[in-house]
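As you look at this complex, bear in mind that one protein chain is not there, while each of the others sits in place.
Should a chain be cited, it is by its letter among A and B, assigned in written order, with residues numbered from 1 in that chain.
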Amino acid sequence: MELSLFNILDVLGTIAFAISGALAAMERRLDIFGVFIIAFVTAIGGGTLRDTLIGYTPVTWMENTIYVYLIGFVTILAIIFRDKINYLKKSLFLFDTIGLGIFTITGVEIGIQNNLAPIITIALGAMTATFGGVIRDILCNEIPVIFRKEIYATACLLGALAFVVLHDLGVERDIIYLVTSIIVIGIRLVVVKYHLVLPYFYIPSENEEKAD
Amino acid sequence: MELSLFNILDVLGTIAFAISGALAAMERRLDIFGVFIIAFVTAIGGGTLRDTLIGYTPVTWMENTIYVYLIGFVTILAIIFRDKINYLKKSLFLFDTIGLGIFTITGVEIGIQNNLAPIITIALGAMTATFGGVIRDILCNEIPVIFRKEIYATACLLGALAFVVLHDLGVERDIIYLVTSIIVIGIRLVVVKYHLVLPYFYIPSENEEKAD
Partner (left out) sequence: MELSLFNILDVLGTIAFAISGALAAMERRLDIFGVFIIAFVTAIGGGTLRDTLIGYTPVTWMENTIYVYLIGFVTILAIIFRDKINYLKKSLFLFDTIGLGIFTITGVEIGIQNNLAPIITIALGAMTATFGGVIRDILCNEIPVIFRKEIYATACLLGALAFVVLHDLGVERDIIYLVTSIIVIGIRLVVVKYHLVLPYFYIPSENEEKAD
């Protein structure tokens, strides 16, 4: 039962990130094949890194073909309904944020199942959630969204922290999943709406004169 | 016998990609060491990703030193004969395309040997073929060639698809290898010669006004 809820979430996160990747690729005017690649990489990137680092190989999407078919199907829908989806303002942002919330949960869950230490489990949750977007941005030769001041990964870390704490307290999975996703998605929505930023500590570069 | 043909192809693909990497690095004015690194990464990148994702570790080139020596030797030749090689018009393109065709074969072959599903095997073939070039381009801070409209990866996918279908039909390996490489190399040559492009579906970005 828990496993099945986990699988449902993993599928939902994959759908959300595939849509977000497809939209990003269409915005960048990639050809149809580029759209499929970016959708695929965005959707499976985080889980692939997670599986590789903990040594769960062949990685999940290789063992379970449903992911590849699902991403292909979702990408086709995203292409067909691209005008409609885009009409929803900030839809790329929205799907990306939903994916973040869900993949934080699946990453932490895998960490707990592998008996990793809490701090590592939290890091694994944040990496699973954010890495797909990082690869997407690197492939598009952009500065990864993770550094673009939207408290992107901080939201995942806080959600993952809540998961680990609630898990220690013996709370039921359904409730933990709900709280974690609300925290991640809520923080990101609030942060973007109110333009909140984290503080930064600037060191003037020695090359400043040369570089600027 | 099949294994030996596989090994010969793997060596040929490694040579082709090492030359392509070395030429790309010399074009970008990297120093001699940078030329070796890029040649190495381009030649082993795809196979390393493949091995890592399916859990075949230590990865192939670590178990079999022939690859490292071969890449070093080929790179030295590429440096010595750089004017001659370059005289052959489009030689970088040519070696890159040969490498694509061969590594599509080795990727699919490994997928079949590991009993992966057909769709995954096809994806593995395309990833093995294209990833070396993607890393090469990321290291050089360029937009990966995979997105530069040359139907780069689509050719590999179609070749890998042919491989899987012929394999299911019980065709002999020698013939499958020949057909697959002809498809990949042929498609890419035709596409570039006639400037064919895949369709694309453009979504105007919300940031368009700001960004452009």
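As a convention for this text, a residue touches a chain if its C-beta (ideal position, glycine included) is under 8 Å from a C-beta of that chain, and two chains touch if they have at least 3 such contacts.
It should be emphasised that the depicted structure is a prediction, and the values quoted were computed from it without experimental measurement.
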| item | value |
| --- | --- |
| Of A:Leu53, A:Ile66 or A:Ile80, the one touching the omitted chain in the full complex | A:Leu53 |
| Contact with the hidden chain (one of B:Cys140, B:Leu166 or B:Val179) | B:Cys140 |
| Hidden-chain contact residue, picked from the options A:Ile8, A:Ile80 or A:Ala117 | A:Ala117 |
| Residue, one of B:Leu9, B:Met26, B:Val74 or B:Val191, that touches the chain absent here | B:Met26 |
| Chain not shown, touching residues in chain B | 23, 26-27, 29-35, 37, 48, 52, 55, 57-59, 61-62, 65, 68-69, 79, 82-83, 86, 89-90, 138-141 |
| Chain A, residues in touch with the chain not shown (by the definition above) | 52-55, 114, 116-117, 119-120, 123-124, 134, 138, 141-144, 146-147, 149, 151, 153-154, 197-206 |
